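What follows is a set of notes on a single structure, which appears directly below.
Note that one protein chain of the assembly has been removed; the remaining protein chains are unaltered in position.
Up next is chain A:
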Amino acid sequence: MKVSMERSTLLRAVSQAQSVVERRNTIPILANVLIEAEGDTVAFRATDLDIEVLDRAAAMVERAGGTTVSAVTLHEIVRKLPDGAQVVLAEDTTAGRLTVTAGRSNFSLATLPKEDFPVMASSEYASNFSAKAGVLRRLFDKSKFAISTEETRYYLNGVYMHVADGEDGRALRCVATDGHRLARIDAELLSGAEDMPGVIVPRKTVGELRKLLDDDDADIAVSVSETKVRFATSDITLTSKVIDGTFPDYTRVIPSGNTRKLEVDAGDFAKAVDRVATVSSERSRAVKLQLDEDRLVLSVNAPDSGNAEEEIAVAYGDEPLEIGFNAKYLLEIASQVDRENAVFLFNSAGDPTLMREGSDTSAVYVVMPMRV
């Protein structure tokens, strides 16, 4: 194999690969990226056995072929090369090396045979549809903060993507929860997605997917089966196993009878929460909300370090309420609001609270109060 390509094209392909590769590997070849050249493209493939990323880039292929080298090392080399450099990757089969040449820089990297590289088995996808990157970005960005890190409840370690009955008919829905907070984000059901099986997309896949979604209008081809999910742009294909488990029935967690309504500017609210929380050094800082006629008093009382209080003007017309929350949870949900006021719907100090943006029910958050 011998190929020549522009440094920035190579860097993009290799950085995607190296981020999938696990840092601590017991199987040496899993640290490598598989490079295959044919026609006028080079394909870079990397895997951690759960996720596989395949990136095709245009290149001048002098000699077709393929090999594998350390993804991290190759990435570091390409990253440090000067911008605009032309990079030549050439395989020296007799020495078992890959030489990387750019200008006067020469590198020779150890390789492992491409035959040993585990390529993820292809599978039949039950459902194929096309979605705009902007739509997918909203679905995953707004839900991923609620993904659980509790490995014993592995079925919560991802975003549950499925088809559900939304407020305005059938919807493509993403849900994530850790038992303390929950995010439920709906998008228009796209044609081809109607019969999609519900899948739990793992946290790491959500992170990798994000890199494909920067361009709002790009079309992403989504394929879903019971065991796998695939997202593809014209250059990059991300294939991932899904979490083998049953996502809990989240619908019973979302309160429907909460009537006490608070409306507040999300930015002001978040800043105030952040300010009062400063006095407490604990990790799970409790913020108390005291609600009265159009008045919200936020307070933190940390016996060891001090206390803080701030009042903000809000719209609230129900009977007075005192309720506590983990400051971090409040900040996270408040930061999801980007267009309108945040609307909180409370029941009692012990019941889950619902939050949404204005009257928009396509993004709903639930947060469990904290005893203060």
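Keep this in mind: contacts are C-beta pairs under 8 Å (C-beta built on N, C-alpha and C of every residue); 3 or more make two chains touch, one makes a residue touch a chain; residues count from 1.
Definition applied: contacts and distances are computed from a predicted model.
J.: Given the options "Rod shape determining protein RodA", "ABC transporter permease", "sn-glycerol-3-phosphate import ATP-binding protein UgpC" or "DNA polymerase IV", which would UniProt use as the protein name of the unshown chain?
T.: The correct option from "Rod shape determining protein RodA", "ABC transporter permease", "sn-glycerol-3-phosphate import ATP-binding protein UgpC" or "DNA polymerase IV" is "DNA polymerase IV", the UniProt name of the unshown chain.
J.: Who touches the missing chain here, A:Thr177, A:Ser223 or A:Thr239?
T.: Residue touching the absent chain, from the options given: A:Thr177.
J.: Given the contact definition stated above, which residue among A:Thr152, A:Ser191, A:Ser256 or A:Ser359 touches the chain not shown here?
T.: A:Thr152
J.: For the full complex, which residue in A:Lys80, A:Arg104 or A:Arg371 touches the chain that was left out?
T.: Of the listed residues, the one touching the omitted chain is A:Arg371.
J.: Determine and list the chain A residues touching the chain excluded from the picture.
T.: 149-153, 156, 177-180, 182, 248, 253, 282-284, 286, 324, 326, 350, 352, 366, 368-372
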